[in-house]
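Only one protein chain is missing from this complex, and each of the others stays in its spot.
A and B are the chain letters, set down in written order, and residue numbers restart from 1 in every chain.
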Amino acid sequence: MRARIIDRQDLLKIVDLLTTEYQVVAPFRGRGRDTYFDVVTGANRDLIQLHLPNPYYPPKRYVFPQSQRLMTLRRNGDLQIEPYYDAPKRAIFGIRSCDVAGIYQLDQVFLKGLYKDVYYDMFRKNLFLVNVVCTDSELDMDEDCFCVCADTGPAARNWFDLQIMDLGSELLVVAGSPRGEALFSNDFFRQATPAHVEKRREILTDIRRRFDKSTSWYSAAIRHITLGQVTDETWEEIGNRCLECGGCSYVCPSCNCFTVSDKQVSENEAERLRLWDSCALSGFTRMAGGHNPRKAVHDRRNRRFFRKLAHYYIQRELSVACIGCGRCVNVCHGNVGMPAVVEIIRRTKAEAEQR
Amino acid sequence: MHSFNPTLTTCTFCGVGCGIYLEKSGGLITGAYPSMSHPANQGKICVRGWHVHEVASSPDRLKNPLLRVNGDFQEVSWQKATDFIVERLTKIFRESGPDSVGFLNSPRCSNEESYLLQKFARTVIGTNNVHHGGPLHRQNTIQTLIEMIGVPAATNSIGELEKSEAIIVDGIDLGRQLPTIGGRVIRAKLNGAKLIVTGSRRHRVAEQADYFLQIKPDTDLLLYGAMAKVIVDRGLVDYRFVRQHCHGFEAWLQTIQDFNLLAAADRCGIEVELIENAAIAYARARSAAILYSTGVEARGVEPIQALVNLALLTGNVGREGGGLMPLAEYNNLQGICDMGVMPDRLPGYRPVSDPKARKALEKLWGKPVPPNPGRDIWSMLGSGDTPLRAVWIDRHNPVATAALCDAAQVLEQADLVVLQHMFMTNTAKYADVILPLVAFGEEDVTYTSTERRVQIAQKAIDPPPGPIPAWHHLVIVANKMGARWSYASSSDVLDEIAKAVPFYSGISYENLGREYGRQWPCTTDKKLGTGYLFEDGLPEAGFQFAAVHRPPDAASRPTDDYPFYLSLGYSLYYWHRNVLIQHSETLRREYGILLLDYPEGFIEINGQDAKRLNIRDGAKVRLVGQVGSAVSTARVTDEIRPGTVFVPYFQQEIARQIVWTEGARKSNVDNPVFVRVEKA
Partner (left out) sequence: MSEVHTGMIDQVRQEASNAGIEPPFENVYLPKSAVLERVVQEIKEVKTFYWRFEDPAEQAKFRNFRPGQFAQVSIFGAGEFPASLPPSPTEDELFFTIREVGSVTRAMHEMKPGDRFAIRGPYGNGFPMEDYYGQNLIFVAGGIGLIPLRSCIVYALHNRDRYKRIQIFYGARTPGDLMYVQNLREWEKAPNFECYLTVDRAEDGWSGHVGVVGSLFTGLELPVENTTVFVCGPPVMFRFVLKDLKGMGFQDKQMVSTLERYMKCGVGKCGHCCIGVAYVCVDGPVFNLEQIKKLGEEI
């Protein structure tokens, strides 16, 4: 396997290597639980840590920014449209396995299908992902994350360029792509042995056991949603707790809905922006003229969980669209994030069957 | 240049004051997301907070001062604009005296600019004509809370709701106005707290209620009196607390005997058991909180007194998880009142008429403070009293406020109207000078949330060339008028605020910057601030029960001719006028839907009533009252209580024709209005 070992103290050498070609972002600690990705500079390089809570603001912002200029329209007699491209070469040093799956889900939306999104493509091609495996249940895991249920972690199997795993005294580094593997030519990487691989297996087995409190066992919900068997009453129970903030979509690493807005900046110049949007909001499907097919909040809750859990999508992507990061649990005012909804669906179905 | 260093700041939409991070790129604010550790919101914000970045950098904001020359606005230099103001202002107050000038601000103004506004009015001009726009009934809460518990603010913190065993939500649609608090309430209920929601509207949080008391409009006084009576009759009064810490209990007890449970249930239109069970749930809880709106919903004095009485009866003042939260829907409603932007109160709430209070400030300011209370906003912008010759407005938009129906007229005939704002508003059309201010994220200023938390809204980016912070406008003009103010930064202003407002004495930018602001009282010997009032001990002066009399039976009632109760108020949809919301694509869509669906405005009627009257959603209807009638479009919704018709405040015409006859500006709390609904 394309696995190497490095000494703990050589960790930042990987950062240094990447800095020669990319703008490197890494997670840093802020106040309390707040952690965030920030650009690595000479000033903060030594503050980079391997183990800390996963930044709340999802890394999708590096391929799909919260607000982004797409083009400028200029009017002077005729109409000129000038696209705006800005895709710096960037490396995320320390993206979690669940979030890697989120990037994969976004790849399926933006790069597959009849049309390819060139803005996304440029960001994506210039993005180097260094996945860090969650091995410290105290520091890395959140109370609410459940990658084992989504099968996206604790170690990503795919879709990263490099993967770093803390084995204790040493770090195991796995290449997931040719450009990741290209780094192995540097002399501080040495060959991994079967003993290292065994250690990795032990650690992963152990960490998987730590997910006993936070889970989201999807099977039943997937089945019921796919068969269209979840009743309106159940969706209403869920919708009654929703305050329509859009947070679930905004923090979700695999959510991609957006709106486009033209802003006139001067008499003859307008900017077209792409902005995050959410199917949770009541105006999301409203048509000019007034008809709104998803006017009621419970219809919108239905939509969200259909998109995340219906079998059609799982079969298409060979992966469930919910990546198990737990951010929706944290962001939701009414406690109707994924685990809660999965449980409600299971419970109401079981109650209905008993009657 | 890409700089993703997120700036931790405070959202400025509503009184919750959520902690949010602003993402910056290329000198612009490009994203916003919640702080997980902020004690008020803990990782959650509402749809408005998620779109703050769209609002911050908007292309049609004002860049340079505007001066009206021959009827049209011209861009001029700061020098010219401020010289003009000084010249005109000086002339006016020399000719007509200081009380010919009035100052108005908005509950969106920062502490710094509010403090300097009232200081300017009082020391540079010499008038107490200062007041704030926005919720016009906040005065009632300030008055009542000072009298009854001594402090005009929320007694407990938002975070303590998770410790409350019972919560009463009075009349406010938390899900729409203060969603973060709405979420706290919902989660508390899911964790076992008893949720009691009162009010005539069935909103989202009401769906979660254990006890939803969907009372007829304006019967809350009866309800709370009846609940208090239940508590007394069932022996659930916390007598130890009452005897040791409260005055006026006996007098209050006398009046409460008048409240009859059955009669109240009948008048309120709900079941007796519901009132009983709600009262028992509240009283039995080890700690119970009461949340009520102070601004958006018009609040007379008595209902507030009744609520405070309930809290005192059960010993819920000075108890963690208990207390009273007078909610501020506007982000700095608490702060501007703390700063003394009131005609009869100085910074820190001391009365203008109190010579000791004036002396303390005179010592700090080095200038005399006028001794007579000034005019309130009703008076300043009403057509009744002597018109003002000069009006200085900071951010407020009185011309767009339904209840200030004469504002345009008053401003039209004034000799000087100065407006500080970021965009052209309805009021801007009446201004002589407009001074542009900087946007959220472009200055370091402080705001005080509904839980008394004084927080910094951090500067994240530089403002574009042109606009300067609002507080700075006042410094320039004051100094040109000889004031000699020397504030190099907003931090200097805050340092002086700490000297002027006793319960802010420990506050400084440095202290606020440590964690997530500080809740006042934050004094030099209590620098960490105060989580819940009286946490260190109940006050010696004790608390005061207010004897509330049962409202007379013969108040007007619905008749066959006029069977529907006309309820006036703000709906969610007053937000559509909010200039900030208008500048975000998503927010404009979300908050504009009702106005797109009902472009000529609407009134709301319950589904059952609509069906009976054969009125379809979107149909034209006529409301016929005793003094007049008006035509509008029906919006059929089951949120409305059957037997009620709801008219949003921005339907100024309806308000004028049916409710307010010339001059009379009483709220419908005092004069319930009944109407008939017909197809038009």
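Operating definition for what follows: a residue touches a chain if its C-beta (ideal position, glycine included) is under 8 Å from a C-beta of that chain, and two chains touch if they have at least 3 such contacts.
Values in this document were obtained by computation on a predicted structure and should not be read as measured data.
Shown as candidates are A:Tyr57, A:Phe110 or A:Tyr250; the residue that touches the absent chain is A:Phe110. Panel shows chain A; residues 13, 15-17, 19-24, 39-43, 45, 70-71, 73, 75, 77-81, 83, 85-89, 109-110, 113-119, 121-122, 125-126, 228, 256-262, 264, 270, 272, 277, 279, 284-289, 291, 293, 302-303, 306-307, 310, 312-313 of it touch the chain omitted from the view.
The rule is simple: only the chains that are shown with their structure count from here on.
A separation of 38 Å divides the Cα centre of chain A from that of chain B.
Taken in their complex, chain B has these residues touching chain A: 2-6, 8, 21, 23, 25, 30-37, 42-47, 50-51, 53-54, 58-60, 175, 179-180, 182-184, 186-187, 190, 204, 207-208, 515-516, 585-586, 589-590, 593, 596-597.
On the chain A side of its complex with chain B, the touching residues are 23, 25, 30-34, 36-39, 56-57, 61, 65-68, 88, 240-247, 250-251, 259, 261, 263-266, 273, 275-278, 281-283, 286, 290, 330-335.
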